[in-house]
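Have a look at the structure that comes next, please.
Omission of a single protein chain aside, the complex is shown with its protein chains in their original locations.
In order of appearance the chains are A, B and C, and numbering begins at 1 in each one.
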Amino acid sequence: MRYVKISKENTYKFLEHLKATGALYAPQKISDRFYDFCAISDVHDVEFEYDRTIRPPRRFFHLPDEKMFNFDMTRHELTPVKTQAEHIILFGVHSCDIVGLRIMDAEFLDEQKDSYYETRRKKGIIIGLSCLPDEYCFCNVRRIEFVDAGFDLFFHELPDGFLVRVGTVTGHKLVDPHPELFEEVSADDTKNMELFEEKRSSMFSIYGNWDNLRYFLELRMDHPMYDRESEICLGCGNCTLTCPTCRCYDVKDLPAINQVNGERVRFWDSCQFRSHGLVAGDHNFRATKKDRFFNRYHCKNAYCPETTTSYCVGCGRCTYFCPAEINFKRNLMEIAGYRGAV
Amino acid sequence: MMTIIEECTGDCRPRVGVYALTSCYGCQLKLATVQKIIDISNMVSFESFYMLSSASKMAADVDVAFVEGSVSTERDLEELMEIRKHSRILVALGACSVNGGVQSWAEGEMDHDALHKCVYGDSKLTMQGLQATPISKHVDVDYYLPGCPPEEDEIMYFISAFLIGTFPEPKDYPVCAECRLAGNPCILIERGEPCLGPVIVAGCKARCIGFDVPCVGCRGPVPHETAWFDSLAQTFLRKGMTEKQIRQRMKIFGSHDPNIERMLHSILGGETE
Amino acid sequence: MLITKDNIYDTHKCRLLRKYELTEHESLFLFRFEDPEVAQNWRYLPGQFVELSMLGYGEVPISICSSARRMGFFELCIRNAGRVTDRIHKLQPGDIVGIRGPYGNGFPVDQFHGRDLLCVAAGLGMAPLRSVFLYAIDNRWLFGNITIINTARYGKELLFQKELEAMKDIATAENIAIIQSTTRDPDWPGLKGRATEHMDKANVDPKNCAVAMCGPPAMYRGMFNYLVDAGYDPRYIFVTLERRMKCGVGKCGHCNIGTATSWKYACKDGPVFDYYAIISIPGLI
Partner (left out) sequence: MTRKKIIRPINVDHVARIEGKAGIDVTIEDGKVTVAEMNIFEGPRYFEAITRGKSLEDATAVFPRVCSFCAAAHKITGLQAAENAIGLEVSDQTRKIRELLYIGDYIESHSLHLFLLALPDFLGYPDAFSMAEEYPKVLEAGMRLKDIGADIQTVIGSRYIHQENALLGGFGKLPSKKQFASLGRRLKYLRNTAEEALETLVSYRPWPESEMSRLHLALEPYDGTYSVMGNTVHASDDTQFNAAAYRMRIDEFVVPHSFAKHCLYN
């Protein structure tokens, strides 16, 4: 892998160049406690030290609300809506979210490629950013705290700038035209990165790995946790909609008033909603709030072979953004009997 | 592809009636001011629409009747029965019609006599008022368009779907879902404000939260008994709200929900009044 | 064979040729592809399903119930149970619908060859199993003895009852046992009771028999116990599951089934699962 270094001032210059390449999105503070990936007009608005964004980066490639087809009811024709082919540059993506995107790729770019996702994803540029965990983070037990694929560039914080890992050809092509902004990585820089990583690992609230978690989940399916916590659950879907790997969607036809045309649209759905498990004749496969609550615990902890992780990347969003303050990490630890700070 | 149109002479357009019981007329106003109202008026024939047309009949024979307002007088009730008799499809339009509206806020607190006395004193009127109730308490309702007022896209979706002989799939998820997709920060988590997003049915694209205003619940509780008032009351208590505040807040638009009293009782105990 | 367009969610036009009423709520629809090239090359396996699209109304997954041998045509048995299926029931011959698929794994009929075949259907489960049964009849020489058990609550709900009744003439000569039974119908003149109660009439050899089942989970539980006790080879017991397969291609997530170690999409990994897959997913049936 190629490594370069960039100073803090040059980082802003580099961001300016990125802005000229396509639509640049980076974390920005949107309220007292929350951040989101926002379109950047002033590069100085970029927040380098943020915990997590309220909306996951998958929304740039799998739109929350997307027009798939225009249709004509008299000619019985579907006309696919062409996706905009503009470069989407995501700066400041944490390693959990990068793995989240790789999971999305595994699902949407398998042998049956979703062309809407594919077109946007091909135009996407992912620039990672190192981070320090808070008490909600558990990416380390998911074994993804240090990501090794899925980014074009990855910025590691140094006291005087960033050590940049170049991950792809696209990454090289972003670095190459601006030799004046980058310098060679010195031994000191490497030492500083080591210190940062050391500090980072010491900050996690739990250690070890959760590889056997999914087996305990199955062996303790009637654990009282499900009853207790689903009782508190609001069924609002915040956990799934902020999740970087949840990808359920629903489709509906919107006829136009002229009785001829219309649109087929899709929009994000959540397994926490009643209609998710509903089939014809009003039979529901996840009829109760507990069934739906249970479903997420198993779905998120299933194994994704393409990324060799669970579908949960340990970003902490579902806990951080739960209005009922249900703690996913704590509940999982309770079931599996893991020890550690919650 | 439409089913073969039976022989019709003259005007073959579907007939529509728009009626009001007791309400603020906002739902009809919304219907009358959708951008495509002229297109709609070309596709259907308005047989009755008192707010807009003097060629209206009370309870005209129609294919679809939109009824706004709650049943708040004996006359409302009589009219509603007539409307139902003359309509193939009956749509409850807006919060009053779907959930009883704000006029049901005192439900369970004050009966009709107390309300009357508070406003009219001992004066007698020739007309009889009633405790406000949603129309579904009295007649079969085929479709609900909630909201105070209902949203334009939902009205358009319903009419377009109706014109091709179907109806939109009703939403059964809360405002929170649309709020997250809109990218709003959550004011319930962040500031502990009494936002009713988690129990109120979606469709407004989290309009108020987008303005940093907590949801007052004008679209009414999520249907199919999936509005978890008990869970939200617990959350509100944790955020420091009082039992009275919680009860009042949830009942502004939700006092006729069949579960609200039971659910609040399980968390807050009985009425404190 | 899956013939997709550039966009996997795009559909092929199909023309409705005939519509037969089967019961009060279910009808059988015969479709043909409009595009001759698609009609020539479209293949499917018994147990697979298609996504049927009614523009303006939506899409529904429907399992194919015709014989895979008849090319260019296919039949769907559809229950009128919702917005889209209600519209489908109003279709007239000559009308056009959109079809994509076939999706799902289908029954591994290749593995069935050389074995006896037992089909057990309850209610709407007869729809996908008709496809298996007709496949076996069309390839009669590849199979040993064949038994089909078709059950429903009431006689008027028994799908393809007349069709199966009409086959009884050749059934004996062809070593085919056709058993039709109702569970709750006091006026039903024929057999009464659940499928397990008629297993003694099956003319198959448990040790060399493939089993295909479709019905509600309660039936699977009862049948599994019976079959394993009776010495049927669990590797050849297959069931098909019903879920809300909205996209058909493992994207939309509505048909997800299973628990943490065996997380599956019914549309992509199923809807047909074998005995061991089912018992490995706790709480599935």
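We adopt the following convention: a residue touches a chain if its C-beta (ideal position, glycine included) is under 8 Å from a C-beta of that chain, and two chains touch if they have at least 3 such contacts.
Remember, predicted model here, so these are calculated numbers, not experimental data.
J.: For the chain that does not appear here, which of the shown chains does it touch in the whole complex?
T.: Touch partners of the hidden chain, whole complex considered, are B.
J.: Can you tell me which of B:Gly17, B:Gly101 or B:Pro221 touches the chain that was removed from the display?
T.: Of these options, the touching residue for the absent chain is B:Gly101.
J.: What residues on chain B make contact with the chain left out of this view?
T.: Residues 20-22, 24-27, 29-30, 32-33, 38, 41, 46, 49-56, 58, 69-70, 72-73, 75-76, 101-103, 105-106, 110, 114-116, 118-121, 123-127, 129-130, 132, 148-149, 207-208, 210-213, 216, 218, 245, 248-249, 252 of chain B touch the chain that is not shown.
Following the convention adopted for this analysis, only the chains that are shown with their structure count from here on.
J.: Does A-C or B-C have the larger number of C-beta pairs in contact?
T.: Answer by contact count: A-C.
J.: Which chain is most central here if centres come from C-alpha coordinates alone?
T.: Central chain is A.
J.: Can you check how far apart chain A and chain C are, centre to centre, with Cα atoms defining each centre and the answer in Å?
T.: One centre to the other, that is 38 Å.
J.: Quick check: how many Å separate the C-alpha centres of chain B and chain C?
T.: 43
J.: Hunt down the residues of chain A that sit against at least two other chains at once, touch-wise.
T.: 73, 252, 255, 262
J.: Counting only residues that touch at least two other chains, what does the list for chain B look like?
T.: Expected reply: 1, 161, 164, 169.
J.: Sort out for me which residues of chain A touch chain C in the complex.
T.: Interface residues on the chain A side: 68-69, 71-73, 76, 78, 80, 107-108, 110, 112-115, 213-215, 217-218, 221, 246-253, 255, 262, 264, 266, 269, 271, 276-281, 285, 295, 297-299, 301-303, 311.
J.: Could you pull out which chain C residues touch chain B in their complex?
T.: Against chain B, chain C makes touches at 56-58, 83, 86-87, 90, 95-96.
J.: What residues of chain C sit close enough to touch chain A in their complex?
T.: 4, 6-11, 13, 53, 55-60, 79, 81-82, 85, 96-98, 242-244, 246-247, 249-254, 256, 258-261, 263, 282-283
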